[in-house]
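Encoded as structure tokens, the structure appears first; notes follow it.
Only one protein chain is missing; all other protein chains are in place.
Going by the order they are written in, the chains are A, B, C and D; count residues from 1 in each one.
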Amino acid sequence: MTSFAPLLVLDDIRKNYGAIEALKSISFTIGKGEVVALLGDNGAGKSTLVKIIAGGLEPTSGRMTFDGRDFLAKSPSEAKAAGIETVYQDLSLATNVDVVANFFMGREITRKVLGMSVLDEKAMEAVVAKALASAGTRIPSLRTKVEHLSGGQRQAIELNRFVHWGGKLVLLDEPFAALGVEQTRRGLEMIRAVANQGIGVVIITHIMQQAFQVADRIVVIRQGVVAGDVATKDTSPDAVVNMITGETLAAAGAAG
Amino acid sequence: MTSFAPLLVLDDIRKNYGAIEALKSISFTIGKGEVVALLGDNGAGKSTLVKIIAGGLEPTSGRMTFDGRDFLAKSPSEAKAAGIETVYQDLSLATNVDVVANFFMGREITRKVLGMSVLDEKAMEAVVAKALASAGTRIPSLRTKVEHLSGGQRQAIELNRFVHWGGKLVLLDEPFAALGVEQTRRGLEMIRAVANQGIGVVIITHIMQQAFQVADRIVVIRQGVVAGDVATKDTSPDAVVNMITGETLAAAGAAG
Amino acid sequence: MNPNTRRALEFVLDNLVWFMLLFVLLVFSIFVPNYFQPGIFANIIEASSVLGVMSIGLALVIIAGHMDLSVESVAALSAMAVGIVFCSAGIGMGVQLTPDWLGVPVSLLIALAVGSAIGAFNGLLIVKLKMNAFIVTLASYIWVRGVVLALSGGRSAQDLAPAIRWFGVQRLLGLPLTAWIAILCFVVFSLIMAKSRFGRHLIIIGGNQNAAFRAGIKVDRILITSFVLAGAIAALAGWLLAIRTSGATANLGMGLLFNAFAAVVIGGVSLKGGVGALPGVYAGVLLLSAINTAINLMGLPATSTQVIHGLLVLAAVLLDTLKLSIRQKLA
Amino acid sequence: MNPNTRRALEFVLDNLVWFMLLFVLLVFSIFVPNYFQPGIFANIIEASSVLGVMSIGLALVIIAGHMDLSVESVAALSAMAVGIVFCSAGIGMGVQLTPDWLGVPVSLLIALAVGSAIGAFNGLLIVKLKMNAFIVTLASYIWVRGVVLALSGGRSAQDLAPAIRWFGVQRLLGLPLTAWIAILCFVVFSLIMAKSRFGRHLIIIGGNQNAAFRAGIKVDRILITSFVLAGAIAALAGWLLAIRTSGATANLGMGLLFNAFAAVVIGGVSLKGGVGALPGVYAGVLLLSAINTAINLMGLPATSTQVIHGLLVLAAVLLDTLKLSIRQKLA
Partner (left out) sequence: QTKGKVYYLVPTLLDEFQTGSVSALEMFLKQVGYEMQTLNADNKTDVQQSQMNDVIALKPAAIILAAVDFNALKPSIEAAMAAGIPVVEFDRQITSTPSSFTSVAGTVEIGYVAAEVVEGLLTKKNGAVKGKVLQVLGDPGDPYTLDIQKGFEEKMAAYPDVKIISLPALGWAADAAGTIVNDQLLANPDIDLIFNHAAHLSVAAAASLEAAGKKPGDVLMLSSNGAPVGLDLIRKGWMQAEVEQPLYAQAAAVAMFMDKIVNKQEIKAGSYDVLGLPSTVTIEAWGPNIKIPGAAITMENIDNPAFWGNLKPPTDTVTSVE
């Protein structure tokens, strides 16, 4: 269905929370260098799916193939090792440390002093300053603790750190929800740039305009099932909204 | 400048966090029944201003007049008592209790049993069911704990509870950031309905479209100062974006 | 899994501590000689009254997201205060009231006043000065015990006035009245937690204090109230302790704190706040008391009982923790 | 406020506990007879070595967002283990190694093995079984002390091998080597916390464990390491304790836990996790030691020292808390 070489294939993914079936049978494919917009109503199951791919949640059943191999991450660090970067809807920042420490969380740069690895604060600060400047986000000082930052400033840190690590697949769960106009524009550009490097991108958003601006393909989830999977150029915002709310039944491009 | 009777008048509000001046000299007016869109870049100071009005933060200097009287809420409960309802950017839900308990947080309905006030769970549940249905939000069960809900479902609870309490002024800090398309539409309708009852509304958003759809007036804050204050009908999205990013200097309608 | 099995399993999990209690009683009855007799069961319930009452207050502040390590010392101090006033031997002053029964309300009042005062002190420091509850009440744990010591000079008071002592002697359905007082406390506070606004707000504060504050709940007032309650309830426990001991000693009640925490946790209250209900706590208290009694009867070498006690408590907490992972498997 | 005043004030606030220490030393020197003499200051530093070392381990787990109440008992157990092997009187087996000095590494190894094992036990239960650290380590506090009792049969060991005891007798610049060991530990662990990835990750985990997990930090491994470290460091404290008392008794070290917590909090470590640095903790330890020494010299009635101790600690913590509100006023 897509013209991209497949990167991640989801096959019949299900997830139950107790008696609640959050995902009923999700199957679709994300290609290399492809930007897929994952759309759906509140509670449709988008974040659940992202967490399953990112290793934060175990699916009840189903299988995934990543980069040609069977894949099931048992923890976020496994998924990261495989090349999957994730920006979560509920931010994942440690508000008790500063911007730099958050940006490099888990991947600190070190240098050798007397044979021991010592944090290289200067090198890290330089990287962060560059990344945030190019994203258009103004932050009083990179040494402020994140608890003193505004909602949008926080999201900017989380959104921009993923670019730095490359990887093969990027999952973005409502990454622009708190971003300003200019920051969103640059964010969308960045996504395209990332995809052009051959990295697959999954982006979740509720703003049609954003989806149509950046995505190659749109996948709609409704109440835990795929209610639509179409190339962006073959559909229109109104048609997609109808898929999301269910006014036309599983229309415009069959599921799977 | 506005055709509405003044409800809240902000006069030279300043706020410093240590050495950082988050608000430099904010003055503007919100009218009764008026919807004001408060726009601005990330870190401009919007949430800071909302918290000051809502009683969660003390201004460094400045004064406010609310409903004709001098006003400075020392705590959220004082602001609430004066008739100010707030929806915060970082949600304020207790994830360890269910939807109903969150909806009625601090305002539980009770009934008398043997002369003692006992929580009236049935009555509360009925109210919540109605409110969420009319907002178009589907939630598995009103007795689920909020920790088991999706981001949008959570925001729906917080957004919809304010309608229930009336009041005189409503402050909405990015209330639609996580909401779906349909829920956002209904939310915008609801805001108009609320304003039509004579309640003043301040809404913060980064989506121009939403601001232009619902607001009577647009106030732009840039780096802690008012960079624009115009009637919606007298301006355009592009002009406002320019005010936000500062490309035109404090253009389109002088500050104050 | 079929819905009926699921429901049955959920029921067992929700009331796991009661099932554990039954199981433990059964095992001990079978394997520990002399365990299975009404007198022993009455002992278990009686021995758990002081601990039970104390656990209620502790559970309240823990549910509210804080902690009170001072309850043990507060109980000791109120017991000592009652002992000094109403005991006729040792350091007791042997105050006589006429009529006799007046001693009951007066002694209760003394105890509750002491407890509430310390509770208020803790609460004010924690809420108004935003000090950490753990460290404030740890300090109180020390200095209040110090006051007991200073008051008593290390000596004890004996021979509590018979009118007060009556509650420990008089029996109803085989249990002394002190045990019934504990049971009554559990019923009352369980209802308050489940049905009243105060209880609801306490749980919400334990879940997200900031959200409660923003929602206009008078967080400070409720938190201070909960500390005062914890102090007052601990004082009631101390009053019961004085009755049980028929007086007071300087080191009365030492070690109750560990058991109270264990009971609260085994009873399903989360130390992170916001989660828990009191009936489970009572089951936790009974469970500990049953274990204690078994240790007394098992004939172990005395030097090893402490190890065994610690490990058994750990095992009980562990079982309670497994509940969570079973529940997740259920999903 | 002008920037210079602000900077000066911030500096004082950042190092408040050191200024408090100076102030307290000054006041005691003026008002407590015999306080002002070099020997007393040396005593303060020496007396704080055991507590200081123990506080380091405690601070690590608290910064990581957890807690370890078992450190006191772990220290006692390792002291007893060393005592039993290397003491020549009491229950000591009087093991003799040739050459003599071999006793030092071997005894250290024994102590560290004991401590790490218990730390690993705590860590596994807390991290792998997701049990609450407070309750797990409270149980360990009990059962480990029980093991001390069972091992010693309530008896004591004395006359530690002179090669080991040497660290307590030999002085450098007026301080015994034990004190230097404590100071060295503070320097090393301060550097680890400030400069290494491990330290950085520990702080991040204390701030938001979930974020750290999602960022791919091996949270489980780091947390277990921190519990093992806390155990091992407590064991080192126990080793120093054994040297200090030249042996071990069953109740050795009782009460250290309260002081360790107080030191950590006074030193600016938040019990909520994620905040704190070790140099402040050392100042906190010295402050407590200064207070203790003053109490020993003041000639108070024995029964009232505990009240005074509790309240003084509370006052110190209170002062530290005021820091926060002053800082907010500064804004």
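Convention: a contact is a pair of C-beta atoms (placed from the backbone, for glycine too) under 8 Å apart; a residue touches a chain by one contact, two chains touch by 3 or more.
What you are looking at is a predicted structure, and each value in this text was computed from that prediction instead of being measured.
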Exercise for review: Could you list, sorted by label, every displayed chain in contact with the chain left out?
Suggested key: C, D
Check your understanding: Among the options C:Met131, C:Leu202, C:Ala250 or C:Ala283, which residue touches the chain absent from this view?
Key -> C:Ala250
Check your understanding: Among C:Leu149, C:Ile205 or C:Leu314, which residue is in contact with the omitted chain in the full complex?
Key -> C:Leu149
**Study point:** Option from C:Thr137, C:Thr293 or C:Thr321 whose C-beta touches the chain left out
**Key:** C:Thr293
Practice item. Over the whole complex, note the residues of chain C touching the chain we left out. Key: 34, 37, 39-40, 43, 46-47, 50, 89-90, 145, 148-149, 152-156, 158-159, 241, 244-256, 292-293, 296-297, 299, 301-303, 305-306
Review point. Can you list where chain D touches the absent chain?
Key: 33-34, 37, 39-40, 43, 46-47, 50, 89-90, 149, 153-156, 158-159, 168-169, 176, 241, 244-247, 249-256, 292-293, 296-297, 299, 302-303, 305-306
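The rule is short, and it goes like this: only the chains that are shown with their structure count from here on.
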Check your understanding: If you take the mean of the Cα atoms for each chain, which one ends up farthest from chain A?
Key -> C
Exercise for review: Averaging only over C-alpha atoms, locate the centres of chain A and chain C and give their separation in whole Å.
Suggested key: 49
Exercise for review: Identify all positions of chain B at which a residue touches two or more other chains, and write them in rising order.
Suggested key: 17
Study note, to complete from the structure: Counting only contacts in the complex, chain C reaches chain B at residues 195-197, 200-201, 203-204, 206-208, 210-218, 274-275
Point to revise | Of chain D, residues touching chain C in the complex | key: 125, 129-132, 134-136, 138-147, 149-150, 153-154, 258, 261-262, 265, 270-272, 301, 303-311, 313-314, 317-318, 321-322, 324-325
Review point. Chain B touches which residues of chain A in the complex?
Key: 17, 20, 40-44, 46-48, 89-90, 137-140, 148-153, 155-156, 174, 177-184, 206-209, 223, 241, 244-245
